[in-house]
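Sending over a structure as structure tokens; questions will come in a sec.
All protein chains but one are shown at their positions in the complex.
So that you can tell them apart, the chains are marked A, B, C and D in the order they are listed, and the count of residues begins at 1 in each.
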Amino acid sequence: MEQMSRILKIEELSVYYGQICAIKRINMEVFEGEIVTLIGSNGAGKSTLINTIIGLQKATKGKITFMNEDITKVSTDKVIKRGISVVPEGRGMLASMTVLENLQLGAYHKKNVIEQNLEKVYERFPILYDRRLQKAGTLSGGEQQMLAISRAIMGDPKLILLDEPSLALSPAYVDKIFKILVELKKEGMTILLSEQNAKKALQYSDRGYVLDLGETVLDGKSSDLAGNPAVRSAYLGAD
Amino acid sequence: MSTALSYFIIFCCVFIILTWAAYVPFRAGLLYNGTVYCMAIGGYFAALASKTWHWPFWVCIIGAIVVGAILGFIPALGFSRTSGIVTAVSSMALIFIIQSVIRNIDILGAGRGISGIPKIENLVLYSLILVLIVAVFIFRLDHSRLGRAFEAVQTDPDMAATLGVNVKIISVLGLTISSALGAVAGAIYAFNMRIIYPETFGFSLLLSVMTMLFVGGRYTQWGMFISVPLLWGINKWIPSSLAIYAQIIYGVILIVILMARPEGLVTRKMVAGVGRVFVRK
Amino acid sequence: MTAPFLCHMHKKTEKNAVFHMDFTMVTYSSHLKMIDLGKPNNVGKGGGTLDILKLEKVIKNFGGVQALRDVDLNIRQGSVHGLIGPNGSGKTTTFNVISGVFSPTSGKVIFDGKNITGMTPYEIAKHGIGRTFQIPRVMPRMTVLENVMAGMYLRTSTDIMGTFFHLPFKESKQEKHIRYKAMEFLEFVGLDKSAGRWAGDLVWAEQQTLQIARALAGEPKLLLLDEPTAGMGAEESEFIENLIRRIKANGTTIILIAHDVKLVTRASDIVTAIEFGSKIAEGLPEEVKNNPRVVEAYLGTDE
Amino acid sequence: GCGSSGGAETTGSGESSTAQGELTISVLSAITGPIAFVGKPAAWAAEYAAGIINEAGGINGKTIKIDMHDTKFDTAEAVSAMSQVVDDALVVVGPMDAPGGEAAGQVAFDASVTNIAAFSFPDIRAQYSPFAIAYMTDSEEGDLLAAKHWVELNPDIKSIVVFANPTDPSQMATAEMLESGLPEVGVTVKKIIEVETGVLDAGPAAVQAINADVDGYYIGIRADEAAKVVSELRTRGVDEGNRICATFAAFSPNYSDVVSEDALNGTYIWNKLDPNYDGEEWNKLVEAYKADNEGASPTVNPVPDYYNALMAIKQCFEELNITGDPAKLETEKAAIAEWFYNSPVIEGIQGEFQWVEGKKVAPVYFFQFEGKQPVAVK
Partner (left out) sequence: MESFIAQVINGLATGSIYALIVLGMNLLVLVRDIVHQGYAHIIMITMAAGWITLNTSGGNIAMAIAVMVVVGVLVTMATEPLFRPLCKRGAQLETIVLAMSVGIILTEFMSQFVNSGGNFAFPASMRGGGITLTFGLIRLSLANIIALISAVVVALVLLWFMHKTQQGRAIRAMAQNLRVAKMLGIPFGMTGMIGFGIAGFLAAIIAILIIMTIGTCGPSLGDTFAVKSVILMLFAGMGNLKGGLLSALFMGLIEAMALAYLPGSWTQAIFYGVIMLVIIWKPNGLFGTAK
């Protein structure tokens, strides 16, 4: 990946919630056009890391660089404006707004591309077209996840952050979601996702970082990680 | 004791008890704007009882408590169905209702009100005694099984229910106690003013009470001892050229406290710290 | 019995602990003997054959969302019953139905031989069901000890004479009694050193533990634990696991929701797995863990 | 003599100021709150009077100092303000509003201090006598006089309605007084129509009044509401202005500002001060007021009343040779009360007046509007 340009760089990042340390001196990089997975069990700090990148959570120490610009102290809306989008944990539906409104808000900072991107989204997920006037809260879990991803790509982001996209999804949907992510990658988007479902995630991603109690304990190519005995025993359910 | 000081003390006692009347329902998470309603009930009852029926002071006070509790209990049944902002706003209506009702009742003096309420010789002493009694009452309440149930309801009604607390009963209880306290405040007020009329118990009184509650600190019973003398005394202490801005100063103090010191001047942690100083190991 | 994970915390906060200590409490002395927790409520120990709780064909709908579909559940008295399932599968909803936060759309909940369907939460709590919440809900402006004392609401009565007619700073007998008792519950869960701290100052894991102590203080026959180890590290989880064993040893039945499969496997006697609001497997932990549907829905298939 | 350090002394403490050769006179007025627009000019008038007195050498060789307190149109504040001054005071002027006066008057009564304030109810005056001294003439009696005068001038008026504010005791008392007093001159009050303070739309009240099918409309409410009622009556078919008569409470700039010239024309109003009065001292006061208040005129009734109260105090103190000596406080207070209770005739800023058993006896004025100009009717 050396020839690719670096899109996100995290240096020595630490985050505290009061006295609790959620993230301890993490270093990581994401290059253009790859899918990177953050693996970790409950409370490992995955969501915290994602929230810190977009400025929703204050970094206690360290530096975050996006496209060679320091975004450590930039407010959330400006970070999003620079081309990062998020699929929040639990999908973050605006439950009593319609599917269409959710999609439109996905391109809050790029109003001029709404029409053409809506078409693309509807093409990819015809079901969303059928449900466009339904309240987002009444969609099934899988549909909501599709909507959340669609919403995240409405604004033509350079980097998409997904927080546990497989959460509460039946395995069939999980596969579908990951295949969509691969398609997005082919279209040139960069993806950083967090997963507890390490098996699936490593199967579809290029590289991975393993988080435990706020620290990166391992990192490397997905295939290497999947083969690592420690990872296998801790995250892949092979006791 | 000078007239000024004795009136100052009595007014402070009235407002401290009145602020406690707003504090108790807040313990159960309700911002109850009906305290002034109960104050009117207590005030009118005491006026009537002492002037027309010639009841002695303490009997009037007990009567006011009983009548206040009963008439507070009735709306409390309704308000136990509501919560949060809905209780806060709809209970404001009680003030306008009671004013309008009193104006139509001739034995309550209608619009003219009741004047010539008998003078109570030791009112300063009596009101201090009442403050002490209510202080002990609230202290004991706060540090009892019921107090903990109130706290649980304030934090989270759903959680309180899983502890076996009947949230509705606690709300009704809180509002009823509040009404009784409001009535006590009203009774002292009536004896102090010796004239009351419907407009006495109006919206501006409510604003004062809420300010005193929020400035003093609504999570302990002790904040009122600071906020009431401070706010009631503000236009008596500052130079008279500034006194005309007292209302504005009032508002600004409240805003600053709400923004910068959300729990009010006196917080529970402070009380605990002070408590430790007084009790040796 | 101090929790290992709390030790280092005390070093930092010990001064604070004294600082926040409720001054009416300093008379506490630790030589009191342990009382038997929860014992009087229970007949047998360690997994009898009686069902203390039965869910019969429980359905719960939220508008269009079907959160529970025909759930049957039998909880044996004295057992630890694990409940697993993916996020949103209806575990918390099951708890909410049992504890009366929601009444089921249809179906029956029978506890200790009594039909408790549609009862209000506080009535159900009176019948002897205690619970904790996935996201800890403690009373932040009370001390840890007072939180636990609040949990004793059910086991005490309002003593008007004692409350209002004692000298201001003298406690009634009942207050004194429950203060000692609450302290014992705190000792039991290993929070006794924090008794005088403000509950709002506790860290997440301690708040979880405090919730358990508070629920125990109501001396429930059945205790519902919703992800007691969420947000905890391995050491802390182990402590909770141990705590669950000890609660069970006192005869209290437990239903345990946890995402941590290892914890569930080790701590429970029986495990039920649900997905999309329906039961997909039930049995001994090892059986359920290896059940292909559970593996597929919850644990993830091997490729 | 007056030490130069006198100015540095704190106000409010009668003792220390008298030592410096100062007499403190406490004045209570609603300087803030809903009736500040009346309270402020009144307070100004008291200060102005004190200035005039001091310029002329003070009282008995002592300068006087006004100790001003705000009552906020609030009974509790009024009582509190009175309690602050009453221990050292010889006489207190104010509060200016009836409920505040009634409440604070009691405190003055308890301290045996003469209180020149809003005692418009005879029963209250009797209760607090001899210390309760009304600062203005009784409004209710003025209303009855005015109403009688009005129906005399317009003999075809045989039945009227009265507009009154249910939240104002004195207005309700007035309405009842008209109900019982007007039949003497052959006029019946058919209905009392209640108009609350701050009413947004006087339409309903006006429609009700017109529906009552009467010959005249007596408007017993304050200026803002009165203006709305007059406008509504006139646009809804009361063509003749002379069928409308308003009380002194309506006599304020708002009234003539809000009601259009057409609507105002021909209507009556009565007042306790004469806006067209042309005396030297009065003109001086008006000029001074204008200079201090960006050209506004002191048209509110209490302005001459507060001024007159101060002047009466001067006359009283001089006649009784009041020293303000704390040792003689009790005897001097008693003498002052006696003097005011049945006072000699006093030369006020708009003519002579006098107190008889605490009641102020002074002329009232009756006007008919010609356009916006009130013209006295004899």
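Definition applied: contacts are C-beta pairs under 8 Å (C-beta built on N, C-alpha and C of every residue); 3 or more make two chains touch, one makes a residue touch a chain.
In this text, all values refer to a predicted model and were calculated from it rather than measured experimentally.
The chain we do not see here touches A, B, D in the full complex. The chain not shown here is touched by just one of A:45, A:106 or A:141, and that residue is A:106.
Touch with the chain omitted from the figure is made, among D:188, D:211, D:283 or D:331, by D:211.
Shown as candidates are A:7, A:44, A:59 or A:86; the residue that touches the absent chain is A:86.
Within the set B:14, B:31, B:228 or B:266, the residue that contacts the chain not displayed is B:31.
Listed residues D:24, D:252 or D:343: the one in touch with the omitted chain is D:252. Mapped onto subunit D, the footprint of the missing chain covers residues 32-34, 36-37, 40-41, 166, 194, 196-198, 200-201, 203-205, 207-208, 210-211, 223-224, 227-228, 232, 235-237, 252-254, 257-258, 260, 293, 296.
As for the chain not pictured, it touches subunit B at residues 31, 78-79, 81-86, 88-94, 96-97, 99-101, 103-104, 203, 207, 210-211, 214, 244-245, 247-248, 250-252, 254-255, 258-259, 262.
For subunit A, the residues touching the absent chain in the complete assembly are 54, 56, 75-81, 85-86, 88, 92-97, 101, 104-106, 108-109, 111, 151, 155.
Keep this in mind: only the chains that are shown with their structure count from here on.
Counted as hops between touching chains, the shortest connection from subunit A to subunit D is 3. Contact counts per chain pair peak at B-C.
If each chain is reduced to the centroid of its CA atoms, subunit A and subunit B end up 53 Å from each other. Remark: subunit B and subunit D have CA centroids separated by 35 Å (rounded to whole angstrom).
Inter-chain spacing, taken between the CA centroids of subunit B and subunit C, is 39 Å.
If you draw each protein chain as a dot and join the dots that touch, you get a simple line with two loose ends. Every pair of chains that touch is listed here: A-C, B-C, B-D.
Chain contact summary for the complex, subunit B toward subunit D: residues 2-4, 6-8, 11, 99, 103, 110-113, 115-116, 119, 189, 192-195, 197-200, 204, 235-236, 240, 243-244, 246-247. Residues of subunit B that touch subunit C in their complex: 136-137, 139-141, 143-146, 148-149, 151-152, 154-156, 158-167, 219, 268-269, 272-273, 275-276, 278-279, 281.
In the complex of the two chains, the subunit A residues touching subunit C come out as 18-20, 41-43, 90, 138, 141, 167-171, 197, 199-200, 203, 213, 236-238.
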